[in-house]
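The complex appears here without one of its protein chains, the remainder shown in place.
Each chain gets a letter, A, B and C, in the order it is written, and its residues are counted from 1.
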Amino acid sequence: MPETQQPAGRDDKEPGRTSPAGRAARRQTAARQRWLRLAAALLPLIALAFLSACANEAIGGPSGEPLDASTIDVKSDWNQDIFNLYTLVFLLAGVVFIIVETALLYSVFRFRRRPGDRLPRQIHGNNLVEIGWTLAPALLLVVVAIPTVQLIIRQESPPPPDSLRVEIIGHQFWWEVRYPDLGVVTANEIHIPVGRTAAFSLTSADVQHAFWIPKMGGKKDLYPNRVNQMHFNPFETGVYYGQCSELCGESHAFMKLRLMVDEPAAFDRWAAEQNVPTTPLFDDRARFERGQLLFNQCVACHVLYGHPNPAANQPAGKIGPNLTRIGSRTTIAAGWLDNTPANLVRWIRNPDAIKPGNKMIAFENLSQEDLEALAYYLTSQK
Amino acid sequence: MATTTQAPPRVLRRPVEAPSGLWSWLTTVDHKRIGVLYGVSSFLFFLAGGIDALLIRLQLGKPMNELFSPDHYNGFVTMHATTMIFMALMPMSVAFFNYIVPLQIGARDVAFPRLNAFSFWVFLLGGLIMSSSYLVDAIPNQGWYGYAPLTIREYSPGLNVDFWIVGLQILGVATIAGAINFFVTIINMRAPGMSLMRMPLFCWMTLITTVLILLAFPVFTIALTELLFDRHFGTTFFDSTRGADPLLWQHLFWIFGHPEVYILIMPAFGIISEIIPVFSRKPLFGYAAMVLASMAIAFLGFGVWAHHMFTTGAGPVAYTFFALSTMLIAVPTGVKIFNWLGTLYGGSINLRPPMLFAVGFIGTFVIGGLSGVMHGTVPVDWQQSDSYWIVAHIHYVLFGGTMFALFAGIHYWWPKFTGTMLNDKLGQATFWTMLVAFHVTFFPMHFLGTAGMPRRMSIYPTGTGWDFWNLVATVGAFALAASVWLFVMNAFISLRRGEPAGNDPWDGATLEWAIASPPPVYNFARIPTVSSRDPLWVEKRSEETAVELGFAPRRAVAVVADPVEARVHMPNPSFWPLVAAVGLSMIFAGFLMPWYLGAFPLITLLGIPVLMVGITSWSFEPAG
Amino acid sequence: MSRDYPGADAEARHGSTAHDAHAHPTPATYIKIAVILLIITIAEVVVLYIPSETEGFGLTWFQPVLIPAFLILAAIKFVIVVGYYMHLKFDDSFFLRVFGFALLIALTIATAVIALFHGISL
Partner (left out) sequence: MARAIAHDEQGRLLPQAGHGDSDIHDHGHDDHGGEHPTSTGLNNVKVLMWTFIASECLLFGSLISTYLAVEGRTIPNTPGPELFDIPYTSVSAFVLLFSSLSMVLALAGLQAGDQRQLRIWLFVTAALGLVFLGGQYYEFSTFYFEEFWLDKNFLGSSFFLLTGFHGAHVTVGVIWLLALWLYSLRYGIAPEKSLLVEISGLYWHFVDVVWIVIFAVVYLIPYSRIEGGGH
C-alpha cells in the first residue's frame, strides 16, 4: 500500500519496524491486560458470592423483627410460581450471557491486530448464519413465553371461594386495612392466617401507590377510582416486611407495612379481639383519663372504638388511621417507628419532623406531660 | 489518490473563514458549529445530571441517612432522570447527527440550516428553564414519568411540576423540529450514488430515530398539554378527585416513553456499527439484516408500551399481548448483537479507545438486554418492577449502552471535530475506570432489587440487608465520576496540545474522513459521488489489494483534490432562529409566572409576537 | 423567498414530470369532488336522524350500524380530500408512504388505547 493510505494510528506500525524485543514486550503487556479483563469478567461472580454470604446474616429492624425482604426467600404459593419462572429465565439468560460474552472475548483476543496483519477477508454476511441467529433466540423465547402466559392466566383468575377477603386502601403515606367479612378495620399491620388464600382488593384514596410484600410475591398498583385484585397463600407464619413501591409523594420512603402471618387459631383470636370494645390495660387511672380527655382533639380524624366521645366511634369521614387497639401494634407511623410511648410522644408533637408532608397536624402546643398522658392512653389500648 | 487537500472555493457568498466571537456563535447556521454547541451543552447537562446522581448515591450510601430531605431527594431522582434523558443523552446524540450525518451523506449542510439553529436554541432555553427550578427551590419531584394523579394540583401544589411540564414542552418542540430536519436531510440531501442501502449505518439509525421521535413525541406533547390544562385551567383529564381514570396518563406516557427508549439507544447502535468495522478493518457483517432489524425494533417499539405497566392490573389479555410483543422485540435486538460479533470475528481488531468503548458497549448492553427480557416475563416483572432491578436494567441500557456508545463516538470523531488526537493512554484509562466503576455501581443494584429494595426511596432503615451493596454502589458512582473527569482532562489536553490528527487517523470507511479535520465550512469542495457502502476504503485500497480481496478497483469518491465547484452556496448566519426560540420559550415559561401579578398571561402573550416576529423575519430575510 | 426553499427550480422540474405523467385534475374535477363531499356530509346528518324519525317504520335496526356508517363515510371523505385535494393520488408515492405509515401507527395505537379502556381491561 502506498504511504498515503496508511492510517495515522500509532500502534499500527509496519512489522519490519518493530524489533523482536519490542514484540515480546507487547506480548507481555497483552497478557497483563488479559488478566485484568478476566478479573473484570469475574467481578459479578465474586459479587454473587458476597450476596449469598450477606443473605444469611442475622438482621433485625427497629422492633427487633427481621426486615429483610428478599424476593427469592419464597414464603407463598404465588412467589413460588414466580421464583420457578425466574429461575428458568435466569438460567436461559445466563446461558445466552455466557455464549455472547465468550464469543465477544474470544473474537477480541483471537483476532487482535498484530503487527504485519494483512487486511482480513472482507465478509459482508452469511444468510444461513443470520437466519440461524434470528431463529435460535426466537425459539428460546417461546420456551419462556409458554410458562409466562400460563402463570399470567393462573394468577389473574379468581381466588378460591374460601379465601379471606382483605381490602387495602392506600393513603399518603399509610395503609388502611379492612376485612369486610370480619368487620375489622386496622392500619399498616395486616394479619392473615397461614395456609389460607388471602384475596386482596386494592384501591387508593389519593395518589397511586404499589403494594409489595416481596416474600409473598409481586406487587400491584393501587389507584383511585380503580380496584385491583391479587391473592396468595402464605405457607409459613412470621412477620413480613412490605413497602409502598410507587413514588407517592414526599414521604414515600416512609410508607412501610407489616404482614403478620399467624396460625389460624391465633388469627381467629386476633380477629375476634378487634371486634369487641377495648378493655384498656392501665395502672395509672389519672393519667389514663387525662389522655382520654386529650384524645378528644384527635377524634376529628381518627376512630378509636371504646372512646367515650361518640365521634371517636364514627368511622365516616375520618382521614387518619383507625387507632382501635393501637397498643397491640408493633409499629406506628406506617411501620416507620417502634410502638413505644416515647416514639408516640415524638410523633404526636411533630409528625412532620419524622414524615414530612404527611397529613397529621402537629400538637406542639401540648406540654410534655400531656403528650405522655396521651401516649399512655394510646398504649393502653391493647 | 487519497490526498484530500481542499483549495478554498472560488465563489462564495460568505467568508470562507468562519468568523469568531460570541455573535458568530449566536447566529451560526453551520451544522458543524451547531453540532459543537449541542455537544458542549449536552455534556454540561450530563455533568449536572451526574451531580444529581452523586447526591442520590451520597444519600443512599448508608441507612437512615438524613443528609437530604425527602423532598430534595425526590427532586434529585426526578431531575437526574429528566436531565439525563432529555438534556444529556438525546441532545448528545443530536450533536452527532448534526456534525456527522451531513458529512457522511456527502452534504454541505442540513436541509434547513436555520431550523437547525432554532432547534438548538429552543433545546438550550428549555434545558435552562427546567434547571432554573434549582434556583427557586422548586425542583420537579414527582418522578421523571410524572404519574398522575400525583402531578395534579391537588397533590403537587408547588411550581415543581410546572417546571417539569414547561421544560419538557419546550424540549419537545426542539426535538420534533430537529427530527423533521434530519429526516428531510437524510431523505433528500444524500450525495449522488448514495442510495439508502449504501448509507452508513449511523445515518440509518439517525433516520429511524427521527421517525420514532416524529411519531412518539406528539403523544407526549398532548399528555403534557392535558396535564398543564388540568393544573391551570381546571380540566379533568387526570383529576382523580373528580373521577378520572389514572391509567390514561400512564398509557399516553408510555406510548411515548417506550419509543423514547429506542430513541435513546438507536443512535448508540449507529455509532457502534460505525466503529466496529473500522477498527476490525472489515465491513459490517449483515448490513441489510442490521437495517431490517432496526426497522423492526422501531416498528415493534410502538406495540410494547404497556410492558411498563405490568403491575397496573391491566388484565391477562393485555399482559399476554404485551409480554409476547416484548419478547418478540428481543429477536431483532439479538440480531444486531450477533452481527457485531460477526463483524469482529475474523477481523483485525485494533483496541484503540473508541473500539474499547464499543466492545465494552456490547458486553454491557447484553446484560441490560437480558435483564430486559426478564422484565418482559410478566410474573417475574411483578417482583422486579419498581425495584432496584429496574434501576440496574435502565443503567445497563442507558449508561452501559447509550453512554458508552456516545463516549465511543466522542473518542472516534474527536479528531474530526477538533483536528487533534485525544491521548491514547488517558483514553484507555478512561475506559477501564469507567468500565469497572460502572459495574461496581450498577451490578449490585441487581442484588438490591432481589433483596426487595424499591426504587426512589429517600431513606431506608437499618437491618434490611441493603446497606453493603448500597455503599458499594456509592463508591462505584464516585469512581464513575472520576472516569468522566479523566475524559474531561483528556479533552482539555488534546485541545491545548494534542497531536494533529490529519484527515483520516483511523483508516475510516466513510466520507467524513475524506476531508480535512476539522472540515471546512463548505465540507466538500466538490460533492462526492458514491458507489459503495464503504466508499473511502474502496478508494484507498490499491488495485492489487482490492483485486485480491474481491473488490473491483475503482475510485468511489470524487471529492478529493478536485477543483472546487463554481457555485458553492452556503447559508448566511441569522439571529432570527434565536429570536423565535426566545419567543417560543416565553410562551411556555409564562406558565411558571404567578397569576396574581398578571404575569402569567403577560409573558405568554408577549411571547407570541416575539415568536411571530422571529418566524416572519426568518421567512423574509434575504436568501443567502 | 428564503434559501430554505432551495429547490424552487427542482420543484418546477419535479412538478413538470408529475404533470406529464398523471396530469392534475382540472378545476371542474375539484368542483365535482366538492359536490360529492357535500352529499356525503348531508348523508351523515340524514343517517344520524334515521333511527329516531323512522321508529314507527321498523327501521330501528339501523341504530347498531350507525357508528360503522359514520366511520365509513368519514373515511371516504378523508380519502377523497387527501387523494385529490392534497394530490396524494398523483404525487410521488414517497409522500403516501410517509403519511400512510404515521396514519397506520396512529390508528393502531388509538384502537389499542380505546380497547384497553372500554373492553379488554376487564
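Please note the rule applied: a contact is a pair of C-beta atoms (placed from the backbone, for glycine too) under 8 Å apart; a residue touches a chain by one contact, two chains touch by 3 or more.
Every value quoted in this text rests on a predicted model; they were computed, and no experiment measured them.
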- Item | Contacting the left-out chain in the complete assembly, out of B:S69, B:S132 or B:N188 | B:N188
- Selected from B:S132, B:T221, B:T320 or B:N572 as touching the chain missing from the view: B:T221
- Note on the structure: Among listed residues B:A53, B:V161 or B:I176, the absent chain is touched only by B:I176
- Task: Name, in rising order, the residues on chain C that touch the hidden chain in the full complex.
- Result: 1, 4-15, 17, 24, 26-27, 30-31, 33-34, 37-38, 41-42, 44-45, 48-49, 51-53, 55, 63, 66-67, 70-71, 73-74, 77-78, 81-82, 84-86, 92, 94-95, 98-99, 101-103, 105-107, 109-110, 113-114, 116-118
- With the missing chain put back, which residues of chain B would touch it? List them for me. 108, 111-112, 176, 180-181, 183-184, 187-195, 197-198, 214-219, 221-223, 225-226, 229, 233-237, 242-245, 248, 251-252, 255, 283, 526-534, 538, 550-552, 554-558, 565, 567, 569, 616
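Note that in this section only the chains that are shown with their structure count from here on.
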- Query: Centre to centre, by mean C-alpha position, how many angstrom separate chain A and chain C?
  - Reply: 51
- Message: Taking the mean of the C-alpha atoms as each chain's centre, how many Å separate chain A from chain B?
- Response: 32
- Query: Which parts of chain A, given as residue numbers and ranges, touch two or more other chains?
  - Reply: none
- Item | Contact set on chain A toward chain B in their complex | 1-2, 4-12, 36, 40, 43-44, 47, 50-51, 54-55, 57, 59-62, 66-72, 79, 81-82, 85-86, 89-90, 93, 96-97, 100-101, 103-105, 107-108, 111-113, 117-126, 129-130, 133-134, 137-138, 141, 144-145, 148-149, 151-153, 155-156, 172, 202, 206-208, 210, 212, 214-215, 217-221, 223-226, 228-229, 241, 243-254, 336, 356-357
- Write out the stretch or stretches of chain B touching chain C in their complex. 112-115, 187, 211, 214-215, 219, 245, 247-248, 251, 255, 302-303, 306, 314-315, 317-318, 569, 571-572, 618-621, 623-624
- Message: Quick check on the complex: what are the chain B residues that touch chain A?
- Response: 1-3, 69-71, 74, 77, 141-143, 147, 149-150, 155, 240-241, 243-247, 280-289, 311-313, 315-316, 319-320, 323-324, 327-328, 330-331, 334-335, 337-339, 341-342, 344-352, 359, 362-363, 366-367, 370-371, 373-374, 377-387, 424, 432, 435-436, 439-440, 443-444, 447, 449-465, 468-469, 501-502, 504-507, 540-542, 545, 549-551
